[in-house]
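What follows is subunit A.
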Amino acid sequence: MEGLARYIRGIRILDPAHGRDELGDLVLAQGCIQDPQTFPLDQIQEELDGKGLFACPAFIETSFQAHTPGHGRDGDLGSELRAAAAGGFAQVLLRPDTNPVADHPGVLWEQRRLADQEGLLRVHLSAALTHALAGESLSELGRLVDAGARAFSQALQGIPNSRILRLALEYAADLRLPVFLFPEDSTLAAHGVMDEGPTSLRLGLAGRPMAAEEIGVERDLRIAANSGARIHFPHLSSAAAIARVAAARHRGQAVSCAVSLHHLLLQDHDVGYFQTAFKTLPPLRSQTNREALLRALANGAIQALTSAHTPWGRDWKGMTFAQAPFGIGTIEWTIPLALRLVQEGVADLLTVLGLLTVGPARILGLAVPDLRPGSPADLCIIDPDAAVIPASNRWSRAYQNPYVGWPLQGQLRYLFVDGRLVYLHP
Partner candidate 1 sequence: MVASWDLSNLLDSLSDDLARQLDPQHCVMVGIYTGGVWIARELHRRLGITAPLGELDISFYRDDFSRVGLHPEVRASHLPFALDGRHLILVDDVLYTGRTIRAALNELFDYGRPERVTLAVLVDRGLRELPICPDFVALKLRSHPDEYVKLRGPHPLRLEFLRQDLP
Partner candidate 2 sequence: MKTWRMGSGDPQRNAQGRLCHLLTLEGLRDVEIIELLDTAASFLDLGSRTVKKIPLLRGRTIVNLFYENSTRTRSTFELAAKRLSADVLNMAIASSSVNKGETLLDTVDNLLAMQVDGFILRHSEAGAAHLLARHLGEQAWVVNAGDGQHAHPTQALLDLFTIRHLVGPIHERVVLILGDVLHSRVARSLIQGLSILGCPQIRVLGPRTLVPPELVHLGVHVFQDDRAALEGVDVLYALRMQKERMDVQPLPSLEEYHRRFGLTPERIRLAAPGAVILHPGPMNRGVELTSELADGPQALILDQVTHGLALRMAVLARLAGGSG
């Protein structure tokens, strides 16, 4: 089913794929963007006034946990896809750290079936690189490609054994899918629950040193360089690790990295007195590192932004900091959070939007989303000046939200996927 034929008049068009930022009209019909000059006006079924709004391609999420298959208490594909839609996303890549782990074709078939049943957004599947993500033996990667995998991924688990990493990357290279790695020296990271630094010392919590990530990136880059695999680090937290990735890219290696909005907006100190809403993996780092991440973003050293969507339901609210699971599930607040980076002068609007659209598409080998006639009508219409003060999540089943009370700006008004209206702000 395709949406109505719509004419959007006088809207700021932001198209990062082509560096375009201008006022104009947009026509959506037959699931595609149409040329307003040539499209027969008598076929228009609805007109929208774009005054004060901007249009941009809908976003792509490269790290999306929907707990499907899973227990259900922490959300499911239904609840989390709605949250993603509210965040301006038309496409998501499911992470393989489900229960059971997506290391078997049957899990991917089930995910595909449920995604088609929901039908809301474009859902891409990833397959666990190793059995149960344990990093000990390879999954049947060939069969998983046949089952629809778009990427191989280790989600939030490293591969301690370097020889297995080498074999996995060499084997995956033949199958031509990107490999998402979680780079970490697990023996050095040990049981750390937050960044090792003054805050972990103060709270008596086990620290996870940033060096563990840097060593992990260095090792993974070296092993990947000889394997021919295209690798991606979906959530880096250390500015020094990003510099290593940038150097490898400069040498011509097929590698990319993404940073979560949380690592750009939050830091270890925010944990305060054991606030589990701020427990992430990799952990939130120091202010100095966060400022370096913002500079890396401005310098183009980061290829994509992610919400690292990891919802946890209210069953976990009684857990101590060490017991609580890692992760934040705030994908539905992505637009005001991302626009915050623009307002604070970290990067311009086209750059930030590009990191949510063009960047992820290139990493996943998808068509680069844009707003040219003929492209699929996947787009967001956003009111950049609307005040937004995050409260509890409305769509996601994630119980906690570290951004509660932040004075933000930027409200999604409409989200179109294939020309269909899938989100409308009341």
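Rule of thumb we're sticking to: a residue touches a chain if its C-beta (ideal position, glycine included) is under 8 Å from a C-beta of that chain, and two chains touch if they have at least 3 such contacts; residues count from 1.
How these were chosen: all candidates are chains of the complex that A comes from, given by their letters.
On a predicted model such as this, the values are computed, not experimentally measured, just so you know.
Undergrad: Which numbered chain among 1 or 2 touches subunit A in this complex, counting any copy?
TA: That would be candidate 2, which touches subunit A.
Undergrad: Would you pull the subunit A residues touching candidate 2 in the complex into a rising list?
TA: 190-191, 197-198, 201-205, 265, 270, 272-275, 291, 294, 317-323, 341, 344-346, 402, 404-407
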